[in-house]
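Single-structure report; data block below.
A single protein chain has been omitted from the complex, and every remaining protein chain is retained in its original position.
Right, subunit A next:
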Amino acid sequence: MWHRSASFILDKNQNDTVYPADSVTLTPPPPSSISTPQNPNPNLNRNMSMSAYYQTRAAHHGVVTSDWLAQSQEAATRAVVTGGQEIVDGGKSGRAFSVIDEFNNWRKQPDLAEAVAAIRALAAVIRNSEAKTMMELEIELKKASDSLKSWDTTSISLTAGCDLFMRYVTRTSALEYEDFNSARSRLIERAEKFGEISYKARKIIAMLSQDFIFDGCTILVHGFSRVVMEVLKMAAQNKKLFRVLCTEGRPDRSGLRLANELAKLDVPVKLLIDSAVAYTMDEVDMVFVGADGVVESGGIINMMGTYQIALVAHSMNKPVYVAAESYKFARLYPLDQKDMGPALRPIDFGVPIPSKVEVETSARDYTPPQYLTLLFTDLGVLTPSVVSDELIQLYL
(Lines give C-alpha, C1' and ligand atoms only; values in the text may rest on other atoms or scores of the structure.)
Protein backbone atom coordinates (compact mmCIF):
# COMPACT_ATOMS: atom_id res chain seq x y z
CA MET A 1 0.00 0.00 0.00
CA TRP A 2 2.72 2.45 0.86
CA HIS A 3 5.35 1.37 -1.58
CA ARG A 4 5.06 1.91 -5.32
CA SER A 5 8.05 0.08 -6.65
CA ALA A 6 8.50 -3.66 -6.96
CA SER A 7 11.42 -3.36 -4.64
CA PHE A 8 9.02 -2.90 -1.76
CA ILE A 9 9.68 -6.48 -0.78
CA LEU A 10 13.29 -5.62 -0.28
CA ASP A 11 12.35 -2.45 1.57
CA LYS A 12 10.07 -4.40 3.85
CA ASN A 13 12.85 -6.76 4.88
CA GLN A 14 15.19 -3.87 5.57
CA ASN A 15 12.59 -1.96 7.54
CA ASP A 16 11.85 -4.94 9.72
CA THR A 17 15.47 -5.25 10.76
CA VAL A 18 16.36 -1.58 11.05
CA TYR A 19 13.43 -0.01 12.89
CA PRO A 20 12.81 -1.56 16.29
CA ALA A 21 9.23 -1.82 17.50
CA ASP A 22 9.41 0.51 20.45
CA SER A 23 11.46 3.63 20.72
CA VAL A 24 10.30 7.09 21.54
CA THR A 25 12.83 9.08 19.55
CA LEU A 26 14.13 7.83 16.26
CA THR A 27 17.70 6.77 16.81
CA PRO A 28 19.62 4.30 14.73
CA PRO A 29 19.83 1.05 16.68
CA PRO A 30 23.30 -0.15 17.60
CA PRO A 31 24.36 -2.88 15.25
CA SER A 32 25.16 -5.34 17.98
CA SER A 33 21.47 -6.02 18.56
CA ILE A 34 20.95 -6.92 14.93
CA SER A 35 24.22 -8.48 13.93
CA THR A 36 23.78 -11.90 15.53
CA PRO A 37 20.55 -13.12 13.92
CA GLN A 38 20.74 -11.41 10.55
CA ASN A 39 24.19 -10.82 9.16
CA PRO A 40 27.61 -12.02 10.15
CA ASN A 41 29.08 -8.81 8.83
CA PRO A 42 28.27 -5.86 11.08
CA ASN A 43 29.38 -3.39 8.42
CA LEU A 44 26.33 -4.00 6.25
CA ASN A 45 23.90 -3.15 8.99
CA ARG A 46 25.74 -0.04 9.91
CA ASN A 47 25.40 1.08 6.33
CA MET A 48 21.68 0.52 6.42
CA SER A 49 21.27 2.51 9.56
CA MET A 50 23.42 5.49 8.71
CA SER A 51 25.30 6.52 5.66
CA ALA A 52 28.87 7.32 6.60
CA TYR A 53 29.29 9.53 3.55
CA TYR A 54 26.43 11.85 4.42
CA GLN A 55 27.49 11.75 8.03
CA THR A 56 30.89 13.09 7.06
CA ARG A 57 29.39 15.76 4.86
CA ALA A 58 27.12 16.88 7.62
CA ALA A 59 30.05 16.99 9.99
CA HIS A 60 31.88 19.23 7.54
CA HIS A 61 29.13 21.49 6.37
CA GLY A 62 26.04 21.06 8.42
CA VAL A 63 24.72 22.65 11.52
CA VAL A 64 25.36 20.40 14.49
CA THR A 65 22.64 19.90 17.07
CA SER A 66 23.30 18.32 20.40
CA ASP A 67 21.71 14.92 19.98
CA TRP A 68 23.06 14.68 16.45
CA LEU A 69 26.46 15.18 18.02
CA ALA A 70 25.79 12.33 20.42
CA GLN A 71 24.74 10.03 17.60
CA SER A 72 27.74 10.85 15.47
CA GLN A 73 30.14 10.30 18.33
CA GLU A 74 28.55 6.93 18.90
CA ALA A 75 28.95 6.13 15.24
CA ALA A 76 32.56 7.28 15.21
CA THR A 77 33.56 4.92 18.04
CA ARG A 78 31.80 2.09 16.25
CA ALA A 79 33.65 2.93 13.06
CA VAL A 80 37.07 2.70 14.66
CA VAL A 81 36.25 -0.66 16.19
CA THR A 82 34.97 -2.24 12.99
CA GLY A 83 37.55 -0.48 10.82
CA GLY A 84 40.37 -2.05 12.73
CA GLN A 85 39.06 -5.47 11.85
CA GLU A 86 39.80 -4.92 8.20
CA ILE A 87 43.41 -5.83 7.72
CA VAL A 88 44.91 -5.84 4.31
CA ASP A 89 47.02 -8.95 4.24
CA GLY A 90 50.12 -8.40 2.26
CA GLY A 91 51.60 -11.59 3.54
CA LYS A 92 53.15 -9.95 6.57
CA SER A 93 52.44 -10.41 10.25
CA GLY A 94 52.45 -7.91 13.07
CA ARG A 95 51.65 -4.79 10.95
CA ALA A 96 47.96 -4.07 11.08
CA PHE A 97 47.78 -1.54 8.25
CA SER A 98 44.20 -0.61 7.63
CA VAL A 99 43.26 1.08 4.42
CA ILE A 100 39.99 2.09 6.03
CA ASP A 101 41.79 4.00 8.77
CA GLU A 102 43.98 5.71 6.24
CA PHE A 103 40.92 6.66 4.24
CA ASN A 104 39.15 8.01 7.28
CA ASN A 105 42.13 10.13 8.13
CA TRP A 106 42.12 11.75 4.73
CA ARG A 107 38.38 12.08 4.67
CA LYS A 108 38.33 14.17 7.83
CA GLN A 109 39.82 17.14 5.99
CA PRO A 110 36.87 19.28 4.97
CA ASP A 111 38.36 20.58 1.74
CA LEU A 112 39.41 17.24 0.32
CA ALA A 113 37.16 15.42 -2.11
CA GLU A 114 36.11 11.83 -1.35
CA ALA A 115 37.73 10.40 -4.43
CA VAL A 116 41.02 12.11 -3.58
CA ALA A 117 40.93 10.62 -0.09
CA ALA A 118 40.30 7.18 -1.60
CA ILE A 119 43.16 7.50 -4.04
CA ARG A 120 45.50 8.72 -1.33
CA ALA A 121 44.53 5.74 0.79
CA LEU A 122 45.27 3.40 -2.11
CA ALA A 123 48.60 5.14 -2.64
CA ALA A 124 49.39 4.40 0.98
CA VAL A 125 48.62 0.75 0.27
CA ILE A 126 51.18 0.76 -2.51
CA ARG A 127 53.72 2.40 -0.29
CA ASN A 128 53.25 -0.13 2.46
CA SER A 129 53.11 -3.15 0.24
CA GLU A 130 55.91 -5.63 -0.10
CA ALA A 131 54.91 -6.93 -3.49
CA LYS A 132 57.64 -7.67 -5.98
CA THR A 133 55.67 -7.77 -9.20
CA MET A 134 53.00 -5.62 -10.78
CA MET A 135 50.52 -8.47 -10.73
CA GLU A 136 50.90 -8.91 -6.98
CA LEU A 137 50.55 -5.18 -6.43
CA GLU A 138 47.43 -5.08 -8.53
CA ILE A 139 45.87 -7.90 -6.54
CA GLU A 140 46.62 -6.11 -3.28
CA LEU A 141 45.18 -2.91 -4.62
CA LYS A 142 42.08 -4.69 -5.80
CA LYS A 143 41.54 -6.16 -2.37
CA ALA A 144 42.04 -2.81 -0.69
CA SER A 145 39.75 -1.07 -3.14
CA ASP A 146 37.05 -3.69 -2.61
CA SER A 147 37.23 -3.35 1.14
CA LEU A 148 37.00 0.44 0.87
CA LYS A 149 34.00 0.19 -1.39
CA SER A 150 32.20 -2.27 0.81
CA TRP A 151 32.90 -0.26 3.94
CA ASP A 152 30.77 2.57 2.66
CA THR A 153 28.53 1.44 -0.15
CA THR A 154 26.65 4.71 -0.27
CA SER A 155 29.44 6.97 -1.41
CA ILE A 156 29.54 7.18 -5.16
CA SER A 157 32.64 9.28 -5.54
CA LEU A 158 34.50 6.79 -3.34
CA THR A 159 33.56 3.95 -5.67
CA ALA A 160 34.27 6.01 -8.76
CA GLY A 161 37.65 7.16 -7.41
CA CYS A 162 38.68 3.59 -6.60
CA ASP A 163 37.61 2.36 -10.02
CA LEU A 164 39.42 5.17 -11.76
CA PHE A 165 42.65 4.44 -9.93
CA MET A 166 42.42 0.70 -10.52
CA ARG A 167 41.83 1.31 -14.20
CA TYR A 168 44.83 3.62 -14.37
CA VAL A 169 47.03 1.08 -12.61
CA THR A 170 46.03 -1.71 -14.98
CA ARG A 171 46.67 0.42 -18.04
CA THR A 172 49.96 1.83 -16.83
CA SER A 173 51.40 -1.52 -15.89
CA ALA A 174 50.41 -3.05 -19.19
CA LEU A 175 51.96 -0.34 -21.33
CA GLU A 176 55.01 1.24 -20.08
CA TYR A 177 57.52 -0.02 -17.65
CA GLU A 178 60.14 -2.74 -17.55
CA ASP A 179 61.28 -1.86 -14.07
CA PHE A 180 58.91 -2.55 -11.19
CA ASN A 181 60.31 0.01 -8.81
CA SER A 182 60.10 2.89 -11.24
CA ALA A 183 56.55 1.89 -12.12
CA ARG A 184 55.62 1.76 -8.47
CA SER A 185 57.14 5.12 -7.67
CA ARG A 186 55.37 6.62 -10.65
CA LEU A 187 52.04 5.26 -9.44
CA ILE A 188 52.59 6.75 -6.01
CA GLU A 189 53.62 10.05 -7.51
CA ARG A 190 50.52 10.20 -9.75
CA ALA A 191 48.28 9.33 -6.83
CA GLU A 192 49.71 12.14 -4.73
CA LYS A 193 49.37 14.51 -7.66
CA PHE A 194 45.72 13.57 -7.93
CA GLY A 195 44.99 15.85 -5.03
CA GLU A 196 46.31 18.74 -7.11
CA ILE A 197 44.22 17.57 -10.03
CA SER A 198 41.14 17.82 -7.89
CA TYR A 199 41.92 21.39 -6.87
CA LYS A 200 42.72 22.25 -10.47
CA ALA A 201 39.47 20.60 -11.50
CA ARG A 202 37.47 22.99 -9.35
CA LYS A 203 39.31 25.95 -10.84
CA ILE A 204 38.70 24.73 -14.38
CA ILE A 205 35.02 24.24 -13.67
CA ALA A 206 34.79 27.72 -12.18
CA MET A 207 36.44 29.21 -15.26
CA LEU A 208 34.13 27.39 -17.64
CA SER A 209 31.02 28.57 -15.86
CA GLN A 210 31.99 32.23 -15.73
CA ASP A 211 30.50 32.96 -19.16
CA PHE A 212 27.15 31.66 -18.09
CA ILE A 213 26.86 34.04 -15.14
CA PHE A 214 25.88 37.43 -16.46
CA ASP A 215 25.47 40.72 -14.67
CA GLY A 216 22.17 41.08 -12.86
CA CYS A 217 21.35 37.40 -12.79
CA THR A 218 19.76 35.47 -9.95
CA ILE A 219 21.18 32.05 -9.17
CA LEU A 220 19.46 29.38 -7.12
CA VAL A 221 21.71 26.95 -5.29
CA HIS A 222 20.82 23.94 -3.19
CA GLY A 223 22.76 22.83 -0.16
CA PHE A 224 26.50 23.22 0.11
CA SER A 225 28.75 22.11 -2.72
CA ARG A 226 32.41 23.04 -2.69
CA VAL A 227 32.53 23.20 -6.46
CA VAL A 228 29.57 25.56 -6.70
CA MET A 229 31.15 27.64 -3.95
CA GLU A 230 34.29 27.93 -6.09
CA VAL A 231 32.20 28.99 -9.09
CA LEU A 232 30.44 31.71 -7.13
CA LYS A 233 33.67 32.83 -5.48
CA MET A 234 35.36 33.28 -8.84
CA ALA A 235 32.37 35.18 -10.21
CA ALA A 236 32.45 37.50 -7.19
CA GLN A 237 36.18 38.01 -7.69
CA ASN A 238 35.56 38.90 -11.32
CA LYS A 239 33.28 41.66 -10.07
CA LYS A 240 30.15 40.18 -11.55
CA LEU A 241 26.91 41.51 -10.09
CA PHE A 242 24.62 38.66 -9.20
CA ARG A 243 22.30 37.51 -6.47
CA VAL A 244 22.06 34.09 -4.88
CA LEU A 245 18.99 32.36 -3.54
CA CYS A 246 20.05 29.58 -1.23
CA THR A 247 17.86 26.76 0.06
CA GLU A 248 18.24 25.68 3.63
CA GLY A 249 18.97 22.07 2.72
CA ARG A 250 17.24 20.10 5.47
CA PRO A 251 18.09 17.92 7.31
CA ASP A 252 21.72 18.92 7.62
CA ARG A 253 20.98 22.58 6.88
CA SER A 254 24.16 23.00 4.89
CA GLY A 255 22.59 25.92 3.10
CA LEU A 256 23.10 28.02 6.18
CA ARG A 257 26.82 27.46 5.94
CA LEU A 258 26.79 28.45 2.28
CA ALA A 259 24.89 31.62 3.07
CA ASN A 260 27.54 32.48 5.64
CA GLU A 261 30.34 32.02 3.16
CA LEU A 262 28.61 34.08 0.51
CA ALA A 263 27.86 36.88 2.94
CA LYS A 264 31.59 37.04 3.65
CA LEU A 265 32.17 37.60 -0.05
CA ASP A 266 29.63 40.45 -0.11
CA VAL A 267 27.34 38.60 -2.46
CA PRO A 268 23.65 39.35 -1.87
CA VAL A 269 22.14 36.16 -0.47
CA LYS A 270 18.58 35.20 0.32
CA LEU A 271 17.80 32.09 2.32
CA LEU A 272 14.76 30.01 1.49
CA ILE A 273 13.22 27.04 3.15
CA ASP A 274 13.16 24.06 0.83
CA SER A 275 9.44 24.38 0.19
CA ALA A 276 9.77 27.95 -1.03
CA VAL A 277 11.60 26.99 -4.22
CA ALA A 278 8.58 26.96 -6.53
CA TYR A 279 7.39 30.21 -5.00
CA THR A 280 10.58 32.01 -5.95
CA MET A 281 11.39 30.16 -9.18
CA ASP A 282 10.02 32.87 -11.43
CA GLU A 283 12.64 35.38 -10.31
CA VAL A 284 15.45 32.87 -10.79
CA ASP A 285 17.58 32.95 -13.96
CA MET A 286 19.43 29.67 -13.48
CA VAL A 287 19.91 26.84 -11.03
CA PHE A 288 23.40 25.71 -10.02
CA VAL A 289 23.93 22.46 -8.18
CA GLY A 290 26.83 20.20 -7.41
CA ALA A 291 26.69 16.42 -7.62
CA ASP A 292 27.60 13.53 -5.39
CA GLY A 293 27.78 11.35 -8.44
CA VAL A 294 27.07 11.53 -12.15
CA VAL A 295 25.49 8.38 -13.52
CA GLU A 296 25.69 6.77 -16.90
CA SER A 297 22.45 8.18 -18.22
CA GLY A 298 23.76 11.69 -17.65
CA GLY A 299 21.61 12.24 -14.59
CA ILE A 300 23.00 13.16 -11.20
CA ILE A 301 22.75 11.89 -7.69
CA ASN A 302 22.77 14.70 -5.22
CA MET A 303 21.40 15.80 -1.88
CA MET A 304 17.71 15.23 -1.28
CA GLY A 305 15.72 18.03 -2.87
CA THR A 306 17.69 18.40 -6.08
CA TYR A 307 15.18 16.44 -8.13
CA GLN A 308 12.36 18.60 -6.86
CA ILE A 309 14.19 21.79 -7.78
CA ALA A 310 15.07 20.45 -11.22
CA LEU A 311 11.44 19.55 -11.90
CA VAL A 312 10.23 22.99 -10.94
CA ALA A 313 12.97 24.68 -12.97
CA HIS A 314 12.18 22.54 -16.00
CA SER A 315 8.51 23.33 -15.89
CA MET A 316 9.32 27.03 -15.80
CA ASN A 317 12.00 26.80 -18.52
CA LYS A 318 14.91 27.73 -16.31
CA PRO A 319 18.28 26.13 -17.10
CA VAL A 320 19.75 23.72 -14.54
CA TYR A 321 23.55 23.64 -14.51
CA VAL A 322 25.54 20.98 -12.71
CA ALA A 323 29.12 21.49 -11.58
CA ALA A 324 30.86 18.16 -11.06
CA GLU A 325 34.42 16.93 -11.34
CA SER A 326 35.02 14.14 -13.82
CA TYR A 327 36.05 11.56 -11.24
CA LYS A 328 32.48 11.53 -9.98
CA PHE A 329 31.29 9.73 -13.11
CA ALA A 330 30.04 6.33 -11.97
CA ARG A 331 28.89 3.19 -13.74
CA LEU A 332 25.40 3.25 -12.35
CA TYR A 333 22.12 3.42 -14.22
CA PRO A 334 19.27 4.00 -11.79
CA LEU A 335 15.86 3.58 -13.36
CA ASP A 336 13.93 5.15 -10.53
CA GLN A 337 14.55 6.77 -7.19
CA LYS A 338 14.64 3.54 -5.22
CA ASP A 339 17.07 1.86 -7.57
CA MET A 340 20.19 2.95 -5.77
CA GLY A 341 21.45 1.50 -2.54
CA PRO A 342 19.79 3.29 0.36
CA ALA A 343 21.74 6.06 2.03
CA LEU A 344 19.96 6.91 5.22
CA ARG A 345 20.59 9.58 7.73
CA PRO A 346 18.70 10.43 10.88
CA ILE A 347 16.43 13.43 10.85
CA ASP A 348 15.96 15.45 13.96
CA PHE A 349 12.49 16.94 14.03
CA GLY A 350 13.02 18.63 17.36
CA VAL A 351 10.07 16.88 18.93
CA PRO A 352 9.66 13.22 19.74
CA ILE A 353 7.93 11.22 17.01
CA PRO A 354 5.71 8.29 17.96
CA SER A 355 7.20 4.99 16.96
CA LYS A 356 4.31 4.06 14.70
CA VAL A 357 5.17 6.91 12.34
CA GLU A 358 7.65 6.10 9.59
CA VAL A 359 10.15 8.68 8.51
CA GLU A 360 11.71 8.95 5.07
CA THR A 361 15.37 9.19 5.90
CA SER A 362 17.00 8.87 2.54
CA ALA A 363 19.72 11.46 2.11
CA ARG A 364 19.87 11.66 -1.67
CA ASP A 365 17.82 11.53 -4.83
CA TYR A 366 18.36 10.94 -8.52
CA THR A 367 17.71 13.64 -11.11
CA PRO A 368 17.14 12.23 -14.61
CA PRO A 369 19.09 13.81 -17.48
CA GLN A 370 16.14 15.40 -19.25
CA TYR A 371 15.87 17.99 -16.47
CA LEU A 372 19.52 19.02 -16.70
CA THR A 373 20.76 21.55 -19.21
CA LEU A 374 24.53 21.39 -19.03
CA LEU A 375 27.24 19.81 -16.91
CA PHE A 376 30.39 21.77 -16.17
CA THR A 377 33.25 19.36 -15.63
CA ASP A 378 37.01 19.58 -15.84
CA LEU A 379 36.68 17.72 -19.13
CA GLY A 380 34.82 20.70 -20.51
CA VAL A 381 31.21 21.74 -20.83
CA LEU A 382 29.15 18.65 -21.51
CA THR A 383 25.57 17.94 -22.36
CA PRO A 384 24.12 15.01 -20.38
CA SER A 385 24.36 12.69 -23.35
CA VAL A 386 28.13 13.01 -23.49
CA VAL A 387 28.56 11.44 -20.07
CA SER A 388 27.80 7.91 -21.18
CA ASP A 389 30.21 8.33 -24.08
CA GLU A 390 33.01 9.27 -21.69
CA LEU A 391 32.22 6.35 -19.41
CA ILE A 392 32.19 3.88 -22.27
CA GLN A 393 35.57 5.13 -23.44
CA LEU A 394 36.98 4.61 -19.99
CA TYR A 395 35.63 1.21 -19.21
CA LEU A 396 35.59 -0.49 -22.57
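One rule holds in what follows: a contact is a pair of C-beta atoms (placed from the backbone, for glycine too) under 8 Å apart; a residue touches a chain by one contact, two chains touch by 3 or more; residues count from 1.
The rule we apply is simple: contacts and distances are computed from a predicted model.
Participant: Which listed name, "Aldehyde dehydrogenase", "Translation initiation factor eif-2b subunit beta", "Origin recognition complex subunit 4" or "ATP synthase subunit a", is the one UniProt assigns to the chain that has been left out?
Facilitator: "Translation initiation factor eif-2b subunit beta"
Participant: From the listed residues A:F165, A:F288 or A:Y366, report the one that touches the chain absent from this view.
Facilitator: Of the listed residues, the one touching the omitted chain is A:F165.
Participant: Using the document's definition of touch, tell me which of A:F194, A:Y307 or A:Y366 contacts the absent chain.
Facilitator: Hidden-chain contact among the options goes to A:F194.
Participant: Which one, A:Q109, A:T133 or A:S182, makes contact with the chain that was left out?
Facilitator: Considering all chains, including the one not shown, the answer is A:S182.
Participant: Of the residues in subunit A, which ones touch the absent chain?
Facilitator: The missing chain touches subunit A at positions 164-165, 168, 171, 175-176, 178-179, 182, 190, 194, 197, 211-212, 214, 326-327, 329, 374, 378-386, 389-391, 393-394.
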